[in-house]
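One protein chain omitted, others in place.
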Amino acid sequence: MKQSKRTTISLLVLSLIGLWLFVSAPAGTTEISISTDSDIFKLPSFGLGVGFVSGIAFAAQVLAVIASGYFVLGRNHKTPRWVVILFAVALVFEILVGLFAGKTMTFTSLLQGSLALAVPLIFGSLAGVLSERVGVVNIAIEGQLLAGAFVSALIASLSDNMFAGLIGAVIAGALVAWVLAVFAIKYVVDQIIVGVVLNVLVVGLTNFMFSTLMVSNLPFYNQPPRFDKILIPLLGQIPVLGPVLFNQTLIVYLMYVAVAVVYVALFKTRWGLRVRAVGEYPKAADTVGINVFRTRYVSVILGGALAGLGGSFFTLGQVGAFGKEMTNGAGYIALAALIFGRWNPLYAAFAALLFGFAENLQYGLAIIGSSVPSEFLLMLPYALTVVAVAGLVGKVTGPAASGKAYIKS
Amino acid sequence: MKRVMKEFTGGNAMVSVLAVLASFIVGGILIAISSTEVQTTITYIGARPADFFNALWNSVFGAYDAMFRGAIFNYKAHDGVQMIKPITETLAYATPITMAGLGLAVAFRSGLFNIGGTGQIIFGAMFAGWVGIYVDLPFYIHFPLAVLAGIIGGGLFGALVGFLKAATGANEVIVTIMFNYIAVLLLSYLLKTPILQAPGSVNPVSPPVRDSAKYWFFMGDQFRIHGGLIAMLLAVIFTWWLLNRSTLGFRFRALGHNPNAAKVAGINIGLTYVLVMGISGALSGLAGTSQVLGTEKFLTLGVAASFGFDAITVALLGRSNPWGVLVAGLLFGGLRAGAVTMQANQNVPIDIVLVVQSLIVLFIAAPPLVRAIFRVKESKKAVAA
Amino acid sequence: MKLELRGITKRFGSMVANDNVNLIALPGEIHCLLGENGAGKSTLMNVLYGLYQADGGEILLDDKVVKFSGPGDAMAAGIGMVHQHFMLIPVFTVAENVILGHEPTKFGSLLDLEAARAKVREVSAKFGFEIDPDAIVGDLPVGVQQRVEIIKALIGDAKVLVFDEPTAVLTPQETDELMAIMKQLRAAGTAIVFITHKLREVQEVADKITVIRLGKVVGEADPKSTANELASMMVGRAVDLDVEKDPAKPGKPTFKVEGLSAWSHAGTKVLDDINFEIHEGEILVIAGVQGNGQTELTEAIIGMHGKTAGSIQLDGRELIGKNVKQVLDLGVGFVPEDRTEDGLVAEFSIAENLMLDRSDRKPFAKGLNINLDYLKKFALEKLKQFDVRAQGIESKASQLSGGNQQKVVLARELSRELRLLVASQPTRGLDVGSIEFVHEQIVATRDSGIPVLIVATELDEATQLGDRIAVMYKGKIVGIVPSNTPRATLGQMMAGISA
Partner (left out) sequence: MKTVSRTTALKGLALAAVASLALAGCAAAPAAPTATPVDYKACMVSDAGGFNDASFNQEAYAGLQQAKAELGVQTAQVESPEKATQTDYVSGIDSMISEGCNLIVTVGFNLATATRDAAKANPKVNFALIDSALSNDDFSPLSLPNVKPIQYDTAEAAYLAGYLAAATSKTGKVATYGGMLFPSVTIFMDGFKQGVEAYNKAKGKKVTVLGATGTDSSKWAATGDFNDQAKGKTLTEGFFAQGADIVLPVAGPVGVGSGQATLDKKGTYVVGVDSDWYGLPTHAAYKANILTSIEKKMAKAVLDVIKSGVDKTFTGGDENQYVGNLSNGGVMIAAQHDVVYPAGIQAELDALQADIISGKIVVTSPYKK
């Protein structure tokens, strides 16, 4: 089936959900509360009629489907991205209002939690972007995150200094990435193999160090200080977005910087051009005098450093201690976000946010009491990812040389 | 992948042995570090160095001796059963890992990266478990039916991935990762509903599988090896046949090596994706049956353990060659069985095994590194242009 | 700048790719390096360009010995190269490709794409190229891509320019234009090394000719030598460049294409109302510059192209709507244009490659098993029949030379019960001996009364092999003409001008 047509059909099918929600919308209202404690001007919460909102949202979906059909069938174009976004926003809003019918939806908190869950995913997907854009598949994101989490907790505890912990996390992540790079680039081992195995290795090492070293003296080895939230003046006062985006810990601010820097570096600088060239066609890069191996090492290791930083969010940003296997698969989700985001740092970050949102929505529903068993709610983010990958993204092609070792004859 | 396969087949046995040796040396270092004896004696190494070296030797030798006694032969045991029990434990662990490893090997050889071993094992176990628990039939029908159900369960779950890839181009790595989570959660849910939960139990466990559906415990109840071992060997032979002798496997490999050429030669790529993932999942499903109808005898949340991920390393270590997978499965089974004794006897954390396992794979994948470590010269090979 | 290669030797393992090669290119001179595929021309140029390190000999620029540890050094020294396989990143724009490796920047390390565009425009204007610096290279026609490649080579102010088989993908007109560019550069004092195996071009522009064979310089030739003289020198024996064949004895038109159109994934029309028929015992050559719909046409015939409309009939049966397997089963033999990508599984043995299309049926399959005995017998027989030079039937396809690989593909495709043979650029990149063999096989197939469709991009091959020639341009057939149509006319048709 043609890619473009599939989008239309997917939207059409999804709009059936919208229709069903609209038809079955209960008569009640959904309270939406958007103020948080840090707000100076508290906005009152307000109620929305579920049926009314569903109607509007469904109408928007119908419009989007028609627009998509017009572009695909009428003008033989792909469905423009804004149509898909319009549709998604309308549907999500309809679902949200429906789910929280008769309850209070703490909208801002929902977003806050989504961001918190997404932070390590975003760092992880940036690591993946840097690595895969230069032609090295990075399955080891999980290991890089976990190494970062472990080392940051250890160093920050020993030094009683969070910044030392951050540096330690960066080095740890970079180290794991360096091993990946050496095996993938120098020893030409299949990159997926190295990645999978490195994840196991890091789990083994951190578990080992945890149970032999850390637990022998927890206050000494595993009680790092934790970053406090910093409220940014003015920006932090913007309703909804302020408390979500600008009342966060240093690591989150570093994440914004990292997304922006990686984006600019990849697409606007000499270095980025070379990185992408190496990832697309290393031989061509070689023939214009670019050192393929060095470029690969640098980019992969920088990626690992970012993932390490992301790992520190678990310990220094959130929990304040290391726990066995605490990353719990975040690296794999980051990988999914990266592919979903088409190897673009911005899109990948949005994909990670989407995942964080799905996951936190699940918590939000569990908090207010849901009619669905917890397992099915917990499945939500994973099921959504499958639907997204199969239905909307389909076959995506990454950097052409990703996963292929460059062998200079 | 292709290149590594070549590397692997080109590498000689010497490198493999040295890779395992190197990994055990690193493991030994960790063991020594974690030993409290070693930690204490090093503080006065100047005063009484013998203590330190004694402790060093005791910790490392003691650990690996315990591992040997836990994985192969317990020469310290008092009766024959206890003496040979370790090797049967190794086989018991090796059975599901090898089966699932074979499944992943089939996928790898066909160019698909199946990370979904966990989910497929769970589906196999759920299907086999349900039939084994709730269907009442004479054993000669019941047992094959239950095993078949498990194979089908894993196979369908795997084939679904192949179908999604064929129909929509969805990346199988992502889909299988997500399916693992979904399978675990589904099992967790079903174990709390009457569909699978044992009546009268408050915990998430199923009723036991009926005797008529169980694998044959041919060495008696005091050992944990059962007919699954035979099934594993059959699966190895089957996989070998599939990949090397069958026309279907030929098409799988053609797809794995060069999908374009396969397409031009008239091979139906989409259908082949479904079949590859179906058979891959079916073999993992078989691992599920070995768990639920054999070793475990009832369904719990832990049924798949880490076998799905172990299977990846086993398949990689075995170079996706069925006999290689068998050897790798036995090695990993032995490590896992030995680790328990090592922990019980010497207090060595079980996580050492993960470290050793992953190092083995890394070292074996990079023969030049191993040669560099041991300063072995590369064997004379004709270097092609 | 004067370039001199002195005693260059390059070995790969036990194979000597260049054996004591000497070559001097003077400023304002076009020096042709003539040799067959695999003669060691490209290796020599890779040594010059710093991609390979020579095992012996030295490179001199203006009589000074230079050492290149990589292409960067070579570029800095003033050597530019137009590669045979374009060294362009398909997803990058023209400007990005051109500046790669020596990017203009602003504010430290931010790319200055405006400066890049200006540079592209400047060089482009100088040589009369009309190239949009912001176009994505992958979307450009091959001929234009090559100009990008030339701009890339020139932008570093190259004093020595190497053209590595640059005309393989060009129309005759584009080739003429390229020759003009080369002459323009020569006039400007650039030393040009022109690597090719096409004699016509050598005769047109060469000031000096060095012939290389099996890694050794076999001598210098006079630019005024005849084609057959040059060819004999190149191949090492007397060769007759003409394809020997009897006049066609066409039978019934059993293969018909009517109103065939096709669309790409992106929705653009790639085949536009194609109509032709081929008679039994006749060779129809589809001529045209690469990328004008030939690939899509062959894909549509064998059932690999997505969206198509119209009709393709073989022996009265409709092929559209059938999948690849069904089409092959109707007796279509298909030799794809890229044999390593689409024709062979490199990791498979010769024997396995020979049964790639029929592995699932008798006699190759015995039940669910592969019939290894039959396969062995079959493979040995084909090895002999098609003169495949290999250690044995267990040799991997990747270990074979290009000619032998193509023989394996032909052996497989011709061993079916054929009703139609479709071969896309069947001699691309082959040595003269293999070309002769492939041509013989195709003619023999024709003579057995089978309609044959050949896609050719080289006019010489088209006119020699074809009984009739259909010229394609932008997804349409410009016209179908007899094979003795003048070269100039065909060239015009290839540029879209109807005869």
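For the reader, a short list of remarks on this structure follows.
Order as written gives the chain letters A, B and C; numbering starts at 1 within each chain.
Just so it is clear, a contact is a pair of C-beta atoms (placed from the backbone, for glycine too) under 8 Å apart; a residue touches a chain by one contact, two chains touch by 3 or more.
Note that the coordinates shown come from a computational prediction; the quantities given were computed from them, not determined experimentally.
Considering the whole complex, the hidden chain is in touch with A, B.
The missing chain, though absent from the display, is touched by one residue of A:H77, A:K186 or A:K229; that residue is A:K229. From the options B:G117, B:G150, B:G169 or B:P349, the residue with contact to the chain not on display is B:P349. The residue from A:F123, A:F150 or A:F314 that touches the chain not shown here is A:F314. In the full complex, the hidden chain is touched by subunit B at residues 40, 42-48, 51-52, 70, 74, 77, 82, 85, 89, 92-93, 185, 188-189, 192-193, 198-205, 207-208, 222, 224, 291, 295-298, 300-307, 337, 340-341, 343-345, 347, 349-350. Counting the whole complex, the residues of subunit A in touch with the unshown chain are 36-37, 104, 106, 108-110, 112-113, 116-117, 120, 157-162, 207, 210-211, 214-215, 218-220, 222-223, 225-230, 250, 313-314, 318-321, 323-328, 359-360, 363-364, 366-375, 378.
In this text, only the chains that are shown with their structure count from here on.
Comparing mean CA positions across the assembly, the chain most remote from subunit B is C. With centres set at the average Cα position, the gap from subunit A to subunit B is 31 Å. Inter-chain centre distance (subunit B to subunit C, centres taken as mean C-alpha positions): 48 Å.
Across the assembly, subunit C contributes 12 as residues in contact with two or more other chains.
Taken residue by residue, subunit B touches two or more other chains at no position, since every residue touches fewer. The residues of subunit A lying in touch with subunit B in their complex are 6, 183, 187-190, 192-194, 196-198, 200-201, 203-205, 207-208, 211-212, 329, 332-333, 335-336, 339-340, 373, 375-376, 378-379, 382-383, 385-386, 389-391, 393-396, 405. In the complex of the two chains, the subunit B residues touching subunit A come out as 1, 3-4, 7, 30, 33-34, 113, 115, 164, 167-171, 173-175, 177-179, 181-182, 185-186, 188-189, 192, 309, 312-313, 316, 349, 351-355, 357-359, 361-362, 365-366, 368-369.
Interface residues of subunit B facing subunit C in the complex, by the touch rule stated above, are 2, 6, 245-248, 250-251, 253-254, 257-258, 260-268, 382-385.
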